[in-house]
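Note that this is a trimmed complex: some chains were dropped, and none of the rest were shifted.
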Amino acid sequence: DEIRIAVAANFTATLQRIAGDFTRASGHRVLISSSSTGKHYAQIRNGAGFDIFFAADAERPALLEQQGIGVPGSRFVYATGRLALWTRGEAVVGDPADVLRGGRFARLAIANPRLAPYGLAAEQALRAWQLWDKLQPKLVRGENVGQAYQYAATGNAEWGLVALSQVLAREPRVRGSYAIVPATLHTPISQEALLLRPSRAGEAFLAFLRGDAAAQVLREAGYAAPGRS
Amino acid sequence: MNPATVSPSDLQALWVTLRLAALTTLSLLLLGTPLAWWLARSGSRLRAPIEAVVALPLVLPPTVLGFYLLLAMGPNGPLSGLSMAFTFAGLLLGSMVYSLPFVVQPLRDSFAAVSEQSLEAAACLGAGPVNRFFNVVLPLARPGYVTASVLGFAHTLGEFGVVLMIGGNIPGQTRVLSIAVYEHVETLDYARAHLLSAGLLIVSFALLLVVYASGVGRKVVR
Amino acid sequence: MSLLVDTRVRKGDFELKVSFEVPASGFTAVSGPSGCGKTTLLRTIAGLEPGADGRVSVAGECWQDRACRLPTHRRAVGYVFQQAALFPHLDVRGNLLFGRQRRPAVRAALAFDDVIELLGLARLLARAVHGLSGGERQRVAIAQSLLSSPRLLLMDEPMAALDRASRQTLLPYLEALQRTLDIPVLYVTHALDEIARLADHMLLIQAGRMTASGPVSELLTRLDLPMAQGREAGAVIRAQVSGHDDLDQLTRLAFSGGQLWVPRVALEPGTAVRLRILSRDVSLARKTDPDSSILNSVPVSVVDVVEAGAAEVMVRLCAGADTLLTRVSRRAQRHLEIVPGRRLYAQIRSIAALV
C-alpha cells in the first residue's frame, strides 16, 4: 500500500530515513510531503489526502483533533526536540549562557517564537537566562528553525539557538561547535503526530516508529524518542 | 548523506516543474492574448479596473495567495466542485493566477505599440480581424510574446509559495523543483541544493541565451 | 452602377460633409487645399472613420447606409495611403502578396509580373522594407494595392514622392488601368497635369465642403475656380484621330473646332483621344502666320474675359463646341481688341495628346 505523510520540514530528513527502513521491512510505499506545519494544517482542513500528519508542534494536531479531523485517540508525541546553541566556527562552549552573556557577537539566530516550537523554546531559555530583553537588538528570526540554522550556517549570525537534530545532521565540512541547552529551561519541544484516517499501513508505520529501530534513528538524529522524553 | 547526486525524486520534480511551467506559460499566452488585446485597445470604462485586478495577484505574498486559493478550492470554497486542491490541475490554476500579470502586461504593451496604420492597411487589403491578428499583430508583437513567455515560464519555475500551498508537495504530482531545492536547503542537504540550483541556473541560462541570441525577441526594424 | 457617397464626419473642430456620385469606372480626381478633408473622405469610403455616417455604395453594392455597414476588410478597396504604410515584418514580396492572397482575384486582375516590371520592383523583391527610399516605398504601396483585386481604388497623392521619370512611366499605365480594370478610382492629387491626363471627373473640396464637381473638361475651364488661375491652367478637349503624316511623323486630329497636328500617336484613324491644351500654350493673333514654328492655328471666338492679376486677363475661347483658355497681357488685349464675341486665331504651341 501507499501511505501519504505530511511532515514538518525540520523532521523531514529523519523521517525519510525511518520511512526507508519501514519500506524495506514492510513493503509499503511512503510518500512524504514536507512543508511548514501551518501550511499542512491549512491543507488538511481543506481536504488534503494525507494519512498521517507529523507536526512540528503539539498545538496543530490537537486543534485538528478538536475539529473532529483524524482518528480519535491516535495523537501522540513522536519525538521531542532538543535545543542547542551552535556556531559554525570553532569556539569553546561551556555553559551556553556564558557565551551569550559575554555578548561578543552581533547576531543570534532563533526561529520565530510565534511560528516555531524551537523559537518558543529559545525564547523561554533566553528569558530563563534573563537575556531576552538584553539581546533583543541582536536577535534575527527565521520563519522556522531551518532558517535560523541557515543564518548561523552561512555565518551571517555568529550564533544560533537551533535544533540539536540540525547540528548533528550538519555537513561534514562544517565543523562548528555547540552546546545543548538544558531541557529544563523550556517547555518540552513535543512534536506530535496524528493519524488522519485509519489504514493498516498507516497504523503499521506508527507502530514501526515506536519500535526500537526507529528509536535508535531518532536518538542519533538528536531527538528523544516517543514517550521517553 | 551521500555525495551530491540527483535523486530520482528530484528528476521527477524536474519533470513536474517543466510540465507545469510549460503548461502555465502556454495557457497564459492563450488566455492572456485576448485579455491583453482588450486592455491595449479598448476605450471601455472597465479597462482600468480590470487592468488593476490583473496586477493584484502580485501584491499578496505567494503563500498567502496560495492560502486563499486553497480556501477557494476547499470544501466550502466556490471552486470546491472541481476538486482541484492537491492536484496538478490545481497547481496549474494557482500558477496561472500568480503569473498572470507577468504575461498580460508585456503583451498589452506590445499590442499597444502596433501601429493603427498597419492594421488599417491590412484591413484595406482584405484581412479580417482574425487574419489581421495572426498576420500583422502577432509578428509585430513578437518581442512582447518573448518577454511574456520568459517572465511567465521563469516565474513559474521559481514559484514555490503558491505551489506548495495548493499542491501539498506530493512527489510525482505536485512536488516541483523549487520545492525540492527548498527542501534540500531546509534539510541541510546543501550539496544537493547547490547541485540542483546550479543545474537550474545553467539550463535556464542556456535556454535564455538561445532565445535572446536568436533575436526572436527583437523588434522588427520599422 | 456608380460610386455613390453621401456622408458626414466630425473630427475635432473639423467637419466633412459631402455628397456626390461619380461614374463606376474611370478616374475621379479629388483636389483641394491642404487640410480640406481629402484624406478624411477616402478614409470614410474605406470604412476607416468609425464616426462617419451616411451612405457609401459602389457599383450597386451597398457598403454603408442606415441598415448595413461593412467593415473595412469586406470592402474591396485598394488604398494607397498618403504616407506609405508597409508591413515592417514582411519583405517587399511579402508586402505585395499580402492583399493578393486575401482577396479572390477579380476578372481582369493584374498579373504579378506585369505590375512588378512596370513599377521597377524586380530588384527590390527580396529587400526588407526599412531600407527602401521614399519613392521605392511608394511604388511598393501602389503595386500592393493594384495587386489586391479591388473594386474601387483610393489613391491619396500616390505620386507625390516620385521623381518625374517614375511619374512619366506610371501615368500611361494608370491610364491603361482605367480602361482594363473597369473600376472607379478616386485619385487625390494637387497636380493639374495628372488630373488632366487621368481624370474624367473631378471633385473640388474646400474646408470640408464640396465646392464643385463635374467633368474635368468643364471644371478646368471654369474661370471662377482655382484651377483656371495658375500657370498650369488649361483645357481638356476630345478629338478624333483623322490621319497621319509619315514624313513629319505627325498625327492629324479632328475636333469640333477644326484640325490639329500633334506628334505621331500610334492609333488608328477614328480613335478618340483626349487633348490637354494649357492656357500658356495658346496665343491669339488676327491671322495665321505660316512662317512660325507653331503648327496649329484654329479660328476661335472670345466668350469671356476676366482679370488675372494687374497685367493680364484670362480669356475663355470657344473653338467649335469646345472651350480653350488663354492668358494674355492687357497690352495685347487692347491691341487685339479682345472682348466677348471677337473672332481671332488661336495659335496652339504644344498639345498633349492624352491617349
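Chains: A, B and C, in written order; residue numbering restarts at 1 for each.
Please note the rule applied: a contact is a pair of C-beta atoms (placed from the backbone, for glycine too) under 8 Å apart; a residue touches a chain by one contact, two chains touch by 3 or more.
Here the structure is a predicted model, which is why all the values come from computation and not from measurement.
One representative per chain kind is placed here, while the whole complex contains A x1, B x2, C x2.
By our rule, only the chains that are shown with their structure count from here on.
Central chain by Cα centroid: B, whose mean Cα position is closest to the mean of all protein Cα atoms. With centres defined as mean CA coordinates, subunit C is found 57 Å away from subunit B. Taking each chain's centre as the average of its CA atoms, subunit A and subunit C sit 91 Å apart.
The geometric centre of subunit A is 35 Å away from that of subunit B, both derived from CA atoms.
Touching two or more other chains at once is no residue of subunit B. Multi-chain contact residues of subunit A (touching two or more other chains) are absent. Looking at the complex, you find that subunit B touches subunit C at residues 115, 117-118, 120-129, 131-132, 135-136, 139-140, 220-222. Across the complex, subunit C meets subunit B through its residues 46-48, 71-74, 76-79, 81, 83, 85-90, 98-99, 102-103, 128, 130, 144-145, 148. Those residues of subunit A whose C-beta lies close enough to touch subunit B in the complex are 4, 6, 9-10, 12-13, 31-35, 39, 42-43, 45-50, 144, 146, 149-150, 153, 166, 169-171.
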